[in-house]
Each structure stands twice: as C-alpha cells, then as structure tokens.
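Complex shown without one protein chain; remaining protein chains in place.
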Amino acid sequence: MKFSPFRGGVHPDGYKELSAHQAIEKLPLPDRLYVPLRQHAGSEALAIVQPGDFVMKGQLIGRAAKGISAPVHAPTSGKVLKVQPFVAAHPSGMDSNTVIIECDGNDTPIATPTNIDPFSLDGKTLSDTIANAGIVGMGGASFPAAVKLSSASRQVVNTVIINGGECEPYLTADDRLMRERPEQIILGARLIRHIVNAENVCIAIEDNKKEAISALRQASSEYRNIQVIVVPTLYPMGSAKQMIQAVTGKEVPAGGRSSDIGVLMHNVATTYAIAQCLSQNEPLVSRIVTVSGGAIKHPKNIEALVGTPIKQLIDFCGGTLEEPSKLLLGGPMMGQLMPSDEVPLIKGAAGVLALNNNEISQPSASPCIRCGRCVSACPMGLVPLEMANHSRQQDFDGAIGFGLKDCILCGSCAFVCPSHIPLVHYFQYAKGEVAYQKATQQRMDHTRQLSESRRARQEKEAAEKAAAKAAAKAAKEAKAAAKRKKQNAASANQ
Amino acid sequence: MITAIFVLTLMGLILGYLLGLAAKYFHVEADPIIEEISELMPGTHCGQCGFAGCGQAAEAIASGETEVTCCPPGGKQLAETLADKLGITINLDDIANEPLYANINSSECTGCTRCYKVCPTDAIVGANKQIHAVINAACTGCGACKTACPENCIDMLPEPIVLETWHWPKPIAA
Partner (left out) sequence: MNIITISSPHAHDHSSVSRLMFHVCLALVPCTLYGLYSFGFPAINLFVITIVSGIFWEALCLKMLKKPLNFLNDYSALLTSWLLALTLPPWAPWWIGVGGSFIAIVVTKHIYGGVGQNVFNPAMVARVALLISFPVHMTTWPIAGNDPFAISFLDSLAITLGVSPIPDAYTGATALGAIKTGLSVGATANDLVSDHFVFTDALMGKMSGSLGETSALLIFVGGLWLLSMRVISWHIPVSMLLTMSALTLLFHLIDPTLYSMTSFHLLSGGIMLGAFFIATDPVTSPSSKGGQLFFGAGCGVIDFLIRTWGGFPEGIGFAVLFMNALTPLIDLYFRPRIYGRRIDGSPKQYDTVEPAQEGKQT
C-alpha cells in the first residue's frame, strides 16, 4: 500500500487529460460584465458606483464592509449600467447585488502610482495593498488573503506553504498556471515569505503534475529557502488541513488556525494574484479557470475577467456537445450546481464544468448498510454515517458529537457511499440549522437585553418623574409656607 | 408456612423502610426549573402567552398549567428546548415554522408613535409625525405594535430569505 500522509482520502477519476495540455488562453472582452459584490467569505462589499458612472479597469467599485470582507474592482473600462440583484454563483439560485458594466472595449486601466520595489516595504503596508486589491483565496474558500496574512504576521510563521495540490478532478487551471508562469508564483511566494517574515517556503504539488513540478523547480533553483515538495495524488490533498499534515506532519488544532503551528498556506493562484498586485499594481479582476467536462466540445484553460457570464466561457470552448446534465462552478467534489449559465465567474471559481449523464451518478439513495466506507474515507477522522443519521433526526448536538463542526465538506464520504446517501447535503443542512439556531439565540439575547434596558429606562423615568413631582410639590409647599409666613409676619406687623 | 409468612413480612418491612429512607435521602428540591425556564424565555414580557410577564409564564410552564408552545416570539426553537428540558413530547406542527416580524407599511403610516411606545424592545424608530420603521434585528415578533397601530398598517411577516440567511434544506431522499 502506498504511504498516505493523512488518513482516509479517495482516488476519484482525474479527467485532467481533457484540459491539461491546453495552454492558457485569454478570453476576448465580453460585452457586459456582471460583477457580484459578494465574491468572498464575510460581508458583501458596498457599491460605490452609480448607474451611468464610467469606470476604468481596476477602479474600485465596491468597498470592503466592516469585519471580514474584501473590495471589488472593475475588471475593465466601461459604463455602469445597473447596480441590482442578479443571479449569484451560489447553489441556492438566489440573487446577490451585482454591478453590471457595459464594456467599452478599450480596457483602459486606471492610473496607478509608479512601482516601488515591494521588498523595500514592510509587511503591514504590503498586506494592506493586498487587502485593497481585493485578493481572496482562489482555491475555493474565498477567504480574504490579507486577513490571513495579517493574522499570521501576529504569530511566528516558520513555513509558508504554497498549495499546488489541485486535487479536484477535471481542474487544471493551477497546473497550467504553474507550468506557464512559474516565475510570478515564485515571486509571490517570496513576497508572502517577506510579509510574514517566515524562514522557508514549500511549494507542494501532487505527483501527477510532472511538468509543473519541473517548471517550479527550475524557477526556484536560485532561492535556497524555496523548496518544491512532491506529495502523492490523493483527494482531498488540496484541502489546507490535509496539505499541512502532508507537508509538516502536524495537524492544525481544532478551532485554531494554521499559524498556530507556524504555517501559513496560500493557493498558487492566490500567490500569483499577490505577485501581480505587488509587482504590477493590479487588483484581482481576472483569473484562470478550467472549462471542462464531458459536455464541453473543446475543454480549455481560460484567463477570464471576473464577472464574465459562464455561458461565454463555454461558448469560447466551442459550446456544448449536448445539454449538460449538471453545470458546476468548481470541481466535481466540492463545486456547486449552478442555477443557470448566466451566472458570472467569481474570484474563487477554479472551474466551470458541464458534465454529461455518464459522468454524474445519482441513483436514489438507499438505506445505510453501515459498511463504514465513509469512516475509512474521511480525512478528518469523523463518523459520517452517524453524523448523517443524527442530522436526519434533527439531533444536531448528536451530529456535532460525531464531528459535524470538524467536517470540511470535502465529499469523500459521499463519494464512496455505496448507498448513495447525500451525506454532504445532510452536513450542509445540519451546519445551516446549527448556525440558524445560534443566530436565533443571539437575537433573543439581544432583544432580552433591549427589553431589560427599556424597562430600566422606564423605571428610571418614572422615578425621575416622581422625584420631580415631589420636588415640585415640595417647592410649592415651601412657597406656600413662605407666603403664609410672610402673611403671618405682615399681619403680625399690622 | 409460618416461616414463609414471617420471612416475607420481614422482607417487606425492611425494603419498605429502605424505600422510605431513599425517598428522604434523595429528595430533590422541586423548583430550580422555574429559574432555568425564565432564563430561556425571550424576557420581553410581551404578554402574548396570556401572562403578565415571562416570569409568570415560566412558572406556569414549569407547573404544567400551560403548554411549552405558548410563546410565539420563542417559536419552534424555544418550544423544543423547553420540551427537552421538561422531558415531554410536543407536536411541533402546531407552531409556525418561521418566526414573524413586524413590518410597517410606510405608505400608510401617519407617524402617530403609538407603536413606538408599546414596543418592548425599542425596535421601532421614528419620531412624531414621521414614518416609523422597524429594526428587524431587535424585533421579537410579539405583535404589540400591530395591535396598537390605529392605521392597521403593520404586518407580521416572515424574515425574507436572502443569500446570507439561506441555508441548505434537508435532503429529500430517505
């Protein structure tokens, strides 16, 4: 048996050969872009443009909200048509606020200050620049990169890991990026290392990407503290926790961050975006995306602007061979079903997949036979069958007891389940319910507080009123007494 | 025969005595549950349950005089927690699944401030002769404002589902 760096994991069919040999192509400017203001974990960015405004490429159109958030920039120059809800790249099929830009075709960039050598600046400045460029994790989680950087730089980071796992089937965007633009990735890696003051950098790549490994080895040969590490091909190698375990042998403590064990991890695409941002002053407005799947005529790796409707990406690949059975954003293991092909490309989407009937399997679920395959497949050491059982009976505390909170939704369990039980769906449901219950509890605590403070205020007001009344009465009486006294005195005088 | 009767009587006496001792020894003070229930209640004293305040309602729930489902602002979640605490089973179908919150129809609002005055959580903002609005996050859905509104322009509506509040439904299968 092959050595496996973390427990569990699965070996889904790769299908990477569909697009792995296709060089990155640039998508011609579309007519319209639909730039969602929510492309990241945390709160939605706030639009700062109005319909009718003219924007330049790279101009800020949505500023980051309070807390965890990221700004959004215009991917090209053109006129803002509308700022309105538009179908979001989200499995719910709901709308989110979107800036619709009519491209003028000139792609005029906004004037940027002249370049300064980023290595001469300190980490705080650089991570602010990254925050202002709207860079988010491009491996799927879309967590703002600068938040990760600045929280990591408050701790000691020994190792920066650049995640070139790309374990999802079909996806080759990171693979192509590593093959074609290794210098920028190395630059990004060095910049991240500079920002968090780390000792060394590991670029971890799965062993099925030979060309990427040699390209990065070559590009990094002059830097002693940059190491290219080959890890076995095993899903979910690209997941941060699993990759960290594979590279360092340590586990990220539950509820903690990777910086707790001296590690900071960024995806290769994010690293590339960081390099572009710090060396060219470019905010994140485009990404490389794999358009693939059995229903796509000519699968490709495309460099496209954020906000491009995915239909245009598919059309650029020659369209579809047949009506796709499923249209996914992301890979087949963790990507989500898209409500339509009008959905815009977002920063975190590494793939657009149009799968045909042979590639998906969705026979109806049958009862669990407790075979334990999900337990063996789980890279987190959870008991998925019990979690699903408890979730089905709405016993969410029970599900948490079996590890619901530690679940990374990687889908390994559902992938191997012979009963085709939608395990991940149960966990999504249970996680949603738990969050909802927590929110409800918080709301109740909040309103209770409000009500108590209102009562306290009313009591105080009443007391004040009573006091004022008493004071007034006393004053009146005193006045009366004084008058009486005066009268008495007057009468006595008479 | 005599022995048997004697032995059994003796055993009965001894066991009975032991039971009596146990009852005394393991006696549990009855009432901390009322405290715990009041802690769980919304604490807004909205009065929809028919009691003067949440404390009285908690007493009534603890003594079984009223149902655990009596609290509309607490909704399904509170009813479940209470049922769990009291070890009873309830029919959750009787409770509206989603809590309802007050919404002021701004075209009809005259700015009379009556709703504003009755709100137990100060969730309504606005001043005299100005259109009022509800701060959704502070509304408990008690409905006091709806009763107080002379224009009948307050509706109790479920919170609209948006992307942020959407969560996965239960899988249909199995």
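To keep things simple, chains are lettered A and B as they appear, and every chain counts its residues starting from 1.
To be clear about the criterion, a contact is a pair of C-beta atoms (placed from the backbone, for glycine too) under 8 Å apart; a residue touches a chain by one contact, two chains touch by 3 or more.
What you are looking at is a predicted structure, and each value in this text was computed from that prediction instead of being measured.
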| item | value |
| --- | --- |
| Residue touching the undisplayed chain, where the options are A:M56, A:I110 or A:I360 | A:I360 |
| Options A:I161, A:A304, A:L385 or A:L450, residue touching the unrepresented chain | A:L385 |
| Candidates A:I68, A:I116, A:A254 or A:A456 - the one touching the absent chain | A:A254 |
| Residue of A:S43, A:N132, A:Q155 or A:N200 in touch with the missing chain, whole complex considered | A:Q155 |
| On chain A, residues whose C-beta touches the chain left out of the figure | 6-7, 10, 12-13, 91-94, 122-124, 153-156, 158, 169, 197, 241, 245, 250-256, 260-262, 326, 328, 330, 332-337, 339-340, 355, 359-363, 366-376, 378-383, 385-386, 402-403, 406, 409, 411, 414-420, 422, 424-425, 428 |
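The criterion applied here is as follows: only the chains that are shown with their structure count from here on.
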| item | value |
| --- | --- |
| Between chain A and chain B, centroid-to-centroid distance (C-alpha), Å | 37 |
| Complex contacts: residues of chain B adjacent to chain A | 42-45, 73-75, 77-78, 99, 120-123, 137-140, 161-171, 173-174 |
| In the complex, chain A residues that touch chain B | 38, 44, 88, 90, 92, 94-96, 364-367, 392, 421-422, 425-426, 428-429, 431-433, 435-437, 440-441, 443-444, 446-448, 450-455 |
